[in-house]
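Questions regarding the structure given below will be posed in turn.
Heads up, this is only part of the complex; the chains shown haven't been moved.
As written, the chain order gives the labels A and B, with residue 1 at the start of each chain.
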Amino acid sequence: MTLITASSKGVFVIAVTPFTENGAIDHASIDRVTDFYFDAGADGLTILGMMGEAPKLTPGEALAVTRATLARASGKPVVVGVSAPGLAAIRDLSAAAMDLGASGVMVAPPSSLKTNEQIIAYYAQVVEAIGADVPMVLQDFPLSTNVHISPATLGTIFEAHPSIVMLKHEDWPGLAKITALREAEEKGRRRTAILTGNGGLFLPEEMRRGADGAMTGFGFPEMMRDVVALSNAGDHDRANDIFNAYLPLVRYEQQPGLGLAVRKYVLAKRGAIASAAMRKPGAPLPSVAVAEVEAMLARQARRLSELG
Amino acid sequence: MTLITASSKGVFVIAVTPFTENGAIDHASIDRVTDFYFDAGADGLTILGMMGEAPKLTPGEALAVTRATLARASGKPVVVGVSAPGLAAIRDLSAAAMDLGASGVMVAPPSSLKTNEQIIAYYAQVVEAIGADVPMVLQDFPLSTNVHISPATLGTIFEAHPSIVMLKHEDWPGLAKITALREAEEKGRRRTAILTGNGGLFLPEEMRRGADGAMTGFGFPEMMRDVVALSNAGDHDRANDIFNAYLPLVRYEQQPGLGLAVRKYVLAKRGAIASAAMRKPGAPLPSVAVAEVEAMLARQARRLSELG
């Protein structure tokens, strides 16, 4: 069991949950996609996130997915999303996941929170509920949660709770937030890891602003691996070449609601999962969108080949 | 087992979930409050609603509360709230509740629904998931769900799904909606039962507009029993006398977020539950509010005594 820390870095892929065509969990594909992600350069995985269709699972299924992924990851870091409407469910899921060997848990704020004070109080309650010894990722995704957390409020939360070791950053726009957080750390605030989301849409800029890597689920994790590595090596020109080759698909996959169908289509085509099926009410990619994706994949391959 | 139908009427009390001071489910108080509600004039109960702190329960606890309440109700109607983020959880909770002898289930729309078409599609998915043989209450509570369902959209849903036999009406303002729904029925649309919520704040007017009763949790169910009975008997003057005597407290209990603390305080004071405790993050009633409630209770008793 490897716990995440404030020094964690690299690419944590937000893993899909594979289903069969009739909506059952596809355990063989859990193994396959876990291998796929690590082979493509993932440093860790994050399961049961929004794009893991977590709210569609029963608690029993969520545990089964956790158990299966942790077994296959054989010691590599796996973060488990435990966001839920109530603290009891968060506490139970968190305890079970950590018992099974998870590296930490991730919690997004519920949409009922309105003021800085309420957000701060919420994370105090969560830390108390799950225990201050469990490493936590705070997911900051206002487009989905409708909760807006200012840099100063994030700082207050980080100072109060050393167990919150990482920010999953996906505010939009969010580049200024990374800069503000890093500047506050230079003035003495405790450092946290920052991995960025939004499908990687701003990854080169995020790395230069001070991010430690990516935590998102784009269907080609090797793009994130390369951009993170090249950015860390200071080769921003090459990082941008690679990034721009994938950008048309990154943009296309980042369509709210539709993106997961695109992502699963790509993963199925690449052999990482047996079926692109989403559990209901998710719908498969319409044929006109399939044609658009196929055209993008062809152009992407051509451009990557030009780049060498 | 009594199933609810489109002819159900009267007072269905939205039941609180009793907790001990340390947050555990208080099973003795489940028995006590179940008796209390029926003694005070309830025709049925609805458990695991928003004011039943359902999102704070684990699935196992939700089943335990359902089992205990159904046992104590000994055949009287009990509706079970099964709203959840995903269809799998709704299906599982619904099946378990009906197996245990529930009279029907209640489903509120998730806040992600935006257009009439999406709302209509959602209820089709829910009916498919739980089975068209399970009687359902559609909870229409825009202030909480942020989903606004027009009368015409409700009509489309009712026509498509005969198993949706009842509307829990708590739009605000909502009187015109009752009128519109009843007018549509006069023009030939299938009839559904309409029980009204919002703590009873508009109960006399709702009854005259065509409601069949109340489904809400005001701490004095006898008010609802009397107003419904007097309204049905045509004695609107007496119905309003009774209602107005309770109105200051009804209004006070209808404060979002704070209301449940008021309600539990009143129920504990009346001996219906052992403790007014709410599970975290709920907070007890501050002392200044306790003083306000006590003053209202004293005036309420005085006024009721004047009315005879």
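As a convention for this text, a contact is a pair of C-beta atoms (placed from the backbone, for glycine too) under 8 Å apart; a residue touches a chain by one contact, two chains touch by 3 or more.
All values derive from a computational prediction rather than experimental measurement.
For this homomeric complex the structure file specifies 4 copies in total, of which 2 are displayed in place.
Here is the rule we go by: only the chains that are shown with their structure count from here on.
Chain A and chain B have CA centres that are 38 Å apart. For chain B in complex with chain A, the residues that touch the partner chain are 55-59, 61, 85-89, 92, 111, 121-122, 125, 129, 279-281.
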